[in-house]
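Shown below is the structure under consideration.
For this depiction, one protein chain was excluded, whereas all remaining protein chains were kept in their positions.
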Amino acid sequence: MKPPAGISPRPPWRSRLAWGAAVALLALPLLVSSPYYLSLLVMVFLWTTAASAWNLLGGFTGQLSLGHAAYFGVGAYAVALLGSRFGVSPWLGLLAGAAAAVPVALVIGGVCFRLRGPYFTLATIASTEVLRQVALNWRSFTNGAVGLSVPPLFVGVSRAPYYYATLALAALTLLVSARLTTSKTGYWLQAIREDEDTAQSIGVDTARYKLLALAISAVFVALAGGIFAGYLSYIEPDIVLTVGLSIQICVFAIIGGLGTVEGPVLGAFLLTIASELFRSSFKQAHLIIYGVLMIVVMLFMPDGLLGQYRRWRSRPATSPAGSKGVRA
Amino acid sequence: MSAAESLLELVTLTKNFGGLVAVKDVSLSVRAGEIVSIIGPNGAGKTTIFNLISAFHRPSAGDIRFLGRSIAGLSPHRVALMGIGRTFQIVKPFPNLTVLQNVMAGAFARTDDIRAAREKAFSVLEMTGLAERAAQPARGLTLGGRKRLEIARCLATDPKVILLDEVVAGLNPREAEETINLIMRLRGLGVSAVAGVEHVMRVVMAISDRIVVLNHGQKIAEGPPAEIARDPQVIEAYLGEEYHHGR
Partner (left out) sequence: MLSFAQILISGILTGALYALVGIGLTIIFGVMRVINFAHGELLMVGMYISFFAATLLGLDPYVSLLIVAPALFVIGVLIQRYLINPVLKAPEFNQILVTLGVGLVLTNSAQLLFTADYRQVRTAYSSLTWGGNLAISVPYTVSFLLALAITAALYVFLMRTDLGKAMRATAQDREAARLMGINVERVSMVAFGIGAAAAGAAGTLLMPVYYLFPAVGEPFTLKAFVVVVLGGMGSVIGATFGGLILGAVEAIGSLYASTGYKDAYGFVIFLLILILKPSGLFGRSRV
């Protein structure tokens, strides 16, 4: 009998492939000096982090949050405000942002998790929107729509330090995500996604586990937001606190494959590259590709690219255990 | 029977939904290892009683005692962890998880260790005859399979009592028999069962220690199967329906 995919020992070629990829990723900045490509990869890693973190709540726990820009914004504003108002090192700011994301997540979660389905989603949008309004209007502190300049995390013009920092963050997020799939917490989060009543009937404190998933998720998204702010060296509410950003974060995960460890990586990689390619022809409208992909994926392959691939690969045999997407 | 012996006790339990009385003054006591069947037509209040015991609903009046202490007002997961397991009338397996993963999710109620959870899950799957389906996604099972999976997932939480809502409804005779056999085996494990059944079936009579008959939310009869089968009130309530063979 075949053990389910989530807990099977990896075949040797897979672990070799993983090691090879790791070495290649570490060596890449030595070979590629073009700041353009390194910047692109920095964004890929940041989006991988944000999408994987979102996936803990959206994919594994099944709670469609469209409010993750809130945590991205908290991380970004922590670095920017502590740096520009109090002269605090951006690294401390980064940690402060991650720490601040937890209470923010608990408050927002405490409110939104009382609702289910589309009402939950609406409430997450509304709470982010309230934060954006505060950032826009508390001018004496946040500088409002003018925005804030952010102290850089690394001195010098080289992109390589940001490359390694974001790579490390993405790797850490994936590690947490992978560990979760083979732990009690991971099983129980998925139980909540599959059916909340049943989850409660086997002893899952659904309220607590949802908050836990949101808090972990928020911390990583805040870290991504903090590094993003330092990297961009400038932020404003309409960059880091928009519904558009929240949508973007979840689209990466959905297109790659909801509730899988690798899906968000795939989604972040393909979409960052794709939107870069489309940027020249579509200018600011490159988000159109996200919209088109969202519709196509939901209509034709609700398990995302990875789920579709797994299904296709296992078609002749009995259905595999791996695909955990949401479907009819 | 004395209170000390009883595992689960309903004390004049009542539940209103708005003006509608779904359950009225139902008292019931279940001892360790006992199998009690609650018989009643659809809408008689069986599911409401299960929802009350498993804390999905709060009683409007009366009390529920488990292991001698009141559990009314606790949250569903607390009640589950105390040892009250349940299945749902409309089966709710975790469709995108495998059969094994479904049962492991239940086993995690008693352990944090994935290996221990997997071992527990496999032993339950063996017992419930689902072992060869372990790697299959739960959504692919037949209705009978899904009902058994519900029981398996529930058993993995090591319940002291298991509430089986409409345990044989919709099953073909063979599936119903398998399920009944499974319930029989619970006795050997020292697990009590409260089974909700729509029809008075010979098999149900055979395995039950005691039968409670509900009509319009009220208990109209209680006793050993042989007695219930002769009860004129029951015969009246089930006119033309008594002694169904498994459908």
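Annotations for the structure displayed:
Order of writing sets the chain letters: A and B. Residues in each chain are counted from 1.
Going forward, a contact is a pair of C-beta atoms (placed from the backbone, for glycine too) under 8 Å apart; a residue touches a chain by one contact, two chains touch by 3 or more.
In this text, all values refer to a predicted model and were calculated from it rather than measured experimentally.
Shown chains touched by the hidden chain across the complete assembly: A. Considering the full assembly, A:I254 is the residue among A:L57, A:V150, A:L241 or A:I254 that touches the omitted chain. The chain omitted from view is touched by exactly one of A:A99, A:V134 or A:A168, namely A:V134. The chain not shown here is touched by just one of A:G62, A:G109, A:G230 or A:G307, and that residue is A:G62. For the chain left out of this panel, the touching residue among A:Y36, A:Y119, A:F141 or A:Y234 is A:Y119. Taking the whole complex into account, subunit A touches the unshown chain at residues 62, 64, 66, 111, 114-115, 117-119, 121-123, 125-127, 129-130, 133-134, 136-137, 243, 247, 254, 282-288, 290-295, 298-299, 302, 326-328.
Methods note: only the chains that are shown with their structure count from here on.
Interface of subunit A with subunit B (complex): residues 1-4, 6-7, 182-184, 187-188, 190-191, 194-195, 197-206, 259, 318-319, 321, 323-327.
Of all residues in subunit B, those touching subunit A in their complex are 54, 56, 75-77, 80-81, 85-86, 88, 92-98, 100-101, 104-106, 108-109, 111-112, 114, 117-118, 131-132, 134-137, 140, 153-154, 156-157.
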